[in-house]
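What follows is chain A.
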Amino acid sequence: MEFTLFTMLNGISYGLLLFMLSSGLTLIFSMMGVLNFAHASFYMLGAYIAYTISSVVGFWPALVLAPVAVGLLGALVERYGLRPLHKFGHIPELLFTFGLSFLIVELVQLIWGRAAVQYAIPKQLDGPLFTLFSTSFPAYRAFMMLVALAMLGAIWLVLTRTRVGLVIQAALTHPEAAEALGHNVPRIFMWVFGGGCALAGLAGVIGGNAFVTEPAMAATVGSIIFVVVVVGGMGSLAGAFAASLLIGIMQTTAVALDYSLAHLLGKLGLAVTPATPAYALLNVTIAQSSAILPYLLLVLILIFRPKGLMGTRE
Partner candidate 1 sequence: MLDICNLHAYYGKSHVLHGVDLHVEPGEIVSLLGRNGAGRSTLVKAAMGQVSATGTVKLKGREILGLKAYQIAHQGLGYVPENRDVFPTLTVEQNLVLGQKNAGASGRWSLDDMYRMFPRLQERRAVAAGVLSGGEQQMLTLCRTLMGDPDLIMIDEPTEGLAPKIVALVADYLTALRERGISVLLVEQKLAIAMEISQRVYVMGHGAIVFEGTPAALRADAAVRKEWLEV
Partner candidate 2 sequence: MKALELVDVRKSFGKSEIIRGANLGIEQGERCAVIGPNGAGKSTLFNLISGRFPLSSGEIRLNGQRISGRKPYQINRLGLSRSFQISNLFVNLSVYENLRCAVLWSLGYKYSFWHRLAKLRDAHERAEQVLEEIGLQRQRNVAAGVLTYAEQRALEIGITIAGGADVILLDEPTAGMSRSESDAAVELIRKVTVGKTLVMVEHDMSVVFGLADKIAVLVYGEVIACDTPDRIRGNAAVQAAYLGGHEEAA
């Protein structure tokens, strides 16, 4: 009971964390069609900037200031890096962000050093929120979940209550026509990109102290957030949300399952010994393969439902 409950809770909270990490990417991707490879780098920048700010004025101001700073950086990147590349299509844009991710790691190492920094959880949130049976649930995790939900709400509002989404979609295919209708397309692009980066920054502020703030932190989340966005359906916010939860719960429960194909065969009365062909493969447990599950899911989804869970385009 305790185990199942906490496995679910862990799954959901991990899923929400994934959503927090990938929401900005979804936003940018859905609106601009740019796969921002540097997204995780902005996440890292958020963590480092928050670390610096919080060591001066504390965590709460950092929670606001760091995302703003990252957002501004993102806007600059769009303005001077991506905007001139729009006309060459998405591959150069993607590659630009790809190169940028290299640069950001180097810059972070130059500024903050190569080792982990001591970016701690604020006092108010350090400690358990509640203890059920003998396991406690950390308050900071709950805070993280809350922020993820707030992000979802905010993006949803921007997408449905404003025409920004429409204008950008329009401008993606026919920028000139959209401008001729009186929309300042480049500026909207810039702020959308900045906004997406700010979301990444916010995820960094919160993820940085929950985990470890170090130069490798970008690389470790890099590919999983792509999985979320793609499985959810290119640019579908609801899809990304669903995919995050799905992956979160799936991975968490998988860890609890120590079964392998050899078990199954054993149940069927077939003994598996080291001499059996594909012995190594048969002996891999679900728990051990939990890390590859998202990628497996990605490949399967793309084959059988290329639009993703809730996407509309391929």
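Worth pointing out:
The rule is short, and it goes like this: a residue touches a chain if its C-beta (ideal position, glycine included) is under 8 Å from a C-beta of that chain, and two chains touch if they have at least 3 such contacts; residues count from 1.
These made the cut because all candidates are chains of the complex that A comes from, given by their letters.
This structure is a prediction, so every number in the text was calculated from the model and none was measured.
Of the numbered options 1 or 2, all belong to the same complex as chain A, but only candidate 1 touches it. Against candidate 1, in their complex, chain A makes its touches with residues 162-163, 166-167, 169-170, 172-174, 176-185, 313.
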